[in-house]
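Note that this complex is displayed minus one protein chain, with the remaining chains in position.
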Amino acid sequence: MTTAAQHAYDSYEALVEDYFEKGWTDGLPIMPPTPEKVAAFLERAGLSGDEVLGTVPTREVTCTAQQAAANAVMAGCLPEYFPTVVAAVRAHLHPKGNCHSTTGTLSGAAQAVIINGPIRNELGVASGAGCFGPGFRANATIGRALRLVIRNVCRGIPGFLDRASYSTPARYSFCFGENEEASEWEPLHVQRGLAPEQSAVTVHSLMKMVEATDFTSRNAEGVCDTLVTNIRANGIAGDSWLGEDGNVVIVVGHEHHRFFNEEGWSKADIQQYLWPRLNAPATSATDRMARIGKPEGILIVAAGGAGMGASWLLLPHLALAITEPIS
Amino acid sequence: MTTLIGLDPTSGPFDRTDDHDFSPRPASLDGAVVALVANGLGEGEIFLDALYDELNKLSDLQAPLKVVKSSVSIPPDPGDWSRLTEEATVAITGFGG
Partner (left out) sequence: MELEWAGVPSIAIVHEEMRGSAQAIARVSGCPDYEFLTVDYPWVPIAIWSKEECLDLAEIMAPKVLAALTGQS
């Protein structure tokens, strides 16, 4: 059963052009959100169309499953992707996911959708070489679906409630999996209290992403020191509303990960090494405190391909990284 | 001719129909408690403090009621909100960064 307004067209091209005209796309063509497709998505997730996935009180927005499904169809998702999209929307619309601020900010914060658990392999979510970029339908369309929800449902429209000075290409889509098979590391969702067999998404709003390159270190401490230097070059401000639970996400690349594997460092070992060094007082304008309240607020994720001696730092905007199980 | 149906993917029109009324304005600020609501960004508190001083030259104000939000992106805490609604005659806020 649908409650959304319906529009009739003579052709696919006519529909797409009208959706462009209405401002309902991200600037790229969309797939038609027909009632049949939207119903199939809802059925796949076991949701009724009027199920509320979250709200944005400042914007007078309530997001329903039907709206999310329509946008997931438009993004090019397959029906089996939709439970993951639902979890991502729920995570982003968690009060401390802070949709209003992270999608309205001048800084143009983006949302990273990190997928864990068995569903990564079931859907073909890329977590290795090229996983931040184009070429993978699940990555591209799940991330795009969240962004279309932000635009069409949450009113994060450039020039309206999205006031980004530049914005970022990561706002078209930013979704990848954790390479859980790369080591014995405890996956992110397990660190955050879920069972290994439970699939999950973690949505992290990032002010900016910084590549921490290090081609010369040959041990775990050397890599960690490079991470510290790069994070502290940017700094992370505390926020009393977020309290002690603030996050930074570190995506550890293959060529860095191998040193942790060789020396038997767990994620907890890395967190314990980094935390006091990040929180140490500033010594200069380019060596600033990175205020993270607890070691476990440093979220370590293994991803990326071989060859490049680099890891990526996803520095937070005003939100917590929220992990949501996929039903 | 084939007809293709597409659903509206939005959360509806931007404009609400339940318009709110504005509060009646006092004729002057003499004797008023002016609330200063700072969002914590930049030097906003300095501006609001200075603005109060300037207003106090133009009117005979009572002591200000100052609230600094715990985060730029959320409303005032419930306790501060109660003080604002119960004690303030008028309020001044800043918006955005």
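The chains carry the letters A and B, assigned in the order they are written, with residues numbered from 1 in each.
The definition used in the following text is that a residue touches a chain if its C-beta (ideal position, glycine included) is under 8 Å from a C-beta of that chain, and two chains touch if they have at least 3 such contacts.
On a predicted model such as this, the values are computed, not experimentally measured, just so you know.
Against the chain not displayed here, chain B makes contact via residues 14-29, 35, 37, 41-44, 46-47, 50-51, 53-55, 57-59, 75, 84-85, 88-97. Residues of chain A that touch the chain left out of view are 58-61, 104, 106, 155, 159-161, 163.
Note that only the chains that are shown with their structure count from here on.
The distance from the centre of chain A to the centre of chain B, each centre being the mean of the chain's C-alpha atoms, comes to 32 Å. Interface residues of chain B facing chain A in the complex, by the touch rule stated above, are 1-11, 14, 16, 70-74, 96-97.
Note for the complex: chain A touches chain B at residues 2, 4-12, 14-15, 18-19, 24, 32-35, 38, 60-63, 66-67, 70-71, 74, 98, 100-101, 105-106, 148, 152-155, 160, 163, 239-242, 318.
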